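The structure's right below; bear with me while I get my questions together.
Missing here is one protein chain; the remaining ones are kept as they sit in the complex.
== chain A ==
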Amino acid sequence: MRTRIFGARVIDPASGLDQVSDLYLDGGKIVAIHQAPSGFVTEQEIDANGLIASPGLVDLSVALREPGYSRKGNIASETLAAAAGGVTSLCCPPLTKPVLDTSAVAELILDRAQEAGHAKVFPIGALTKGLAGEQLAELVALRDAGCVAFGNGLAPMANNRTLRRALEYAATFDLTVVFHAQDADLADGGLAHEGPTASFLGLAGIPETAETVALARDLLLVEQSGVRAHFSQLTSARGAEMIAAAQARGLPVTADVAMYQLILTDEALQGFSSLYHVQPPLRAARDRDGLREALKAGVISAIASHHQPHEADAKLAPFGATEPGISSVELLLPLALTLVQDGLLDLPTLLARLTAGPAKALRLPAGRLAVGAPADLLLFDAEAQTLAGETWYSKGGNSPFIGHCLPGKVRYTLVDGRISYQG
């Protein structure tokens, strides 16, 4: 399908492009920007006057819940939710049942994602078999099956020696390891950020040092092994400072933050709403502010949704008995635009953290608007508003933002030149 998108303000953070231009798509790729290539016969036109065209968002963590947890979500429902949030490429963590530690599981996910066709899926493979932290998964076979990086989620490694060997093995093949820095012992039994709010509510705390102690160890082992490392779900200001210091001394280290960590703090837990139960926990206001500054400075180069859809029953219990996580991918763009509304970032910088930044962190073929690149695009209206929850595609309704009026509205999401979502 030959498509002409006209009238949009085209912003491509990767190339610095920011001007009103026309875009020409053919064969799933961008074939021209500004002027039609010779012989281009338009078959479809999208009037994008007043809209912003950017690369489709690249989300480094979207739990698709399939295979194994279909009561919470499936690949079709969650990739459609992603498209509604402006996402064209997403990484899914290995927390499936069976765990994503074999090629068969990776292939199943990729096949179903392709069938659904709402967004491109890039699986993150398990670093260890069953995420048990003991025996390395077949990393190269998983890479060959399509996994773009490897991680163990919040599950701990058996010991530091095993972690070191895993990193060295990954480094051998230039594989990227995704860390979720949290010391399991320091976090053990915890439900909320250790601070006045948790103390007041009588919720067992998870100290900031659960993140920073693990981060210090991980960074030292990254340095020793030379592995490419991405630190996911940072929650603390001190953790962001440690990443900055590591980058300053030349380590190949990137980081992302969950979108909701940039908005919410642990004070949201007052009233015990299980919608705010996340792991790692919402931290204090100074941490949120520190994460925002690190995002602005580019130390944190990616915002991810860390989407965790749940069935209603998973949240229908006292706080400590509920499952952690927020269904968040569907609101990724509107929530992110609150950072522009708050004056923290200008729009091109925000889009950089949602497109080129995450794509570069995991070396994904996504996140840019350029001739020859895949036609993965987002067209949105920055002036319109989204009433969160008015439409909802995720199977998980566990979002504390539902009912809120948020800035911006996704009008079109295109994947390989095809409209995968229209709002």
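As a convention for this text, contacts are C-beta pairs under 8 Å (C-beta built on N, C-alpha and C of every residue); 3 or more make two chains touch, one makes a residue touch a chain; residues count from 1.
Operating definition for what follows: contacts and distances are computed from a predicted model.
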Under which of the names "N-acetyl sugar amidotransferase", "Autoinducer 2 import system permease protein LsrD", "VWFA domain-containing protein" or "Aspartate carbamoyltransferase" is the non-displayed chain listed in UniProt? "Aspartate carbamoyltransferase"
Can you work out which residue in A:316, A:371, A:387 or A:405 touches the chain that's missing from view? A:316
Option from A:50, A:196 or A:403 whose C-beta touches the chain left out: A:196
State which residues belonging to chain A touch the missing partner chain. 194-196, 198-205, 207, 270-274, 313, 316-321
